[in-house]
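Sharing a structure with you now.
Heads up, one of the protein chains got dropped from this complex, but the rest are sitting where they should.
And then chain A:
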Amino acid sequence: MAQTDERQEQAVSRRKFLKNSGLVLGGLVIGGVAGSLLKTQGPPVPQAAPAAPDFNQALMYFTPEQFRVVDAATERIFPEDENGPGARALGAAYFIDHQLSGDWGFNARDYMQGPFFPGEATQGYQGRLKRREIFDIGIQEMNNYSTSKFGKRFYELEADQQDAVLKAFETNEVKLTTISASGFFQMLRASTLEGIYADPLYGGNKNMDGWRLKRYPGNQMAYTQVIEQDQFVKMDPKSLRDHQHG
């Protein structure tokens, strides 16, 4: 019951949204997401047995534009190649999005009380910005730098141009005032690796394929039989979900 109600409500509010925005009645051409809502009309194309949708792959924090930048950047940090999938196929950008929407994004367990003073590098992060704010600024600056250097937004660039942009951030060649370019890059790199190798429950490491790349067995309970062996012992990984329902 409750579910049907919710769906109806959503349908109503979407109709209302379209009406209020004047898209339907005015017939103006508007770009971006709102425009694409209109294009998805029309009869559904019959398909072979559809795969179960991944409800986890939806945005909790990023705007779609931000997501495109991060998705493209993670793929350069850990690209698809002959070894197997890259960050994009593994869902690393979804992982980062989900992390930013929670405790980590809000620095909930960090000491964020003032006063704030710049410190020595050995004293660690002393800024007042939260991780989600650092990402907001960093992503914007990636697009700004890409546009001024190559005339396009980051995710529209060629792979080697994207690498040049990332390199410029990594080495502080781009000069930013509010955040450290290299600090942002390090955060992006570290969270990309987390998105590739964290348990799939967090939205990355899709299908445990990140672990397969590394031949990491995931959440096994015991290695008593393996510990003394000379040969490398390969096993199919298990996730925390296997453990909960197993």
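Quick note on the criterion: a residue touches a chain if its C-beta (ideal position, glycine included) is under 8 Å from a C-beta of that chain, and two chains touch if they have at least 3 such contacts; residues count from 1.
Convention: contacts and distances are computed from a predicted model.
Matching "GMC family oxidoreductase", "ABC transporter permease", "Cytochrome ubiquinol oxidase subunit I" or "Ferrous iron transport protein A" against the UniProt entry of the left-out chain gives the name "GMC family oxidoreductase". Taking the whole complex into account, chain A touches the unshown chain at residues 76-79, 81, 83, 86, 103-104, 107-113, 115, 117, 119-126, 163, 166, 170, 189, 192-194, 197-199, 201-202, 210-211, 213-224, 226-230, 232-233, 240, 243-244.
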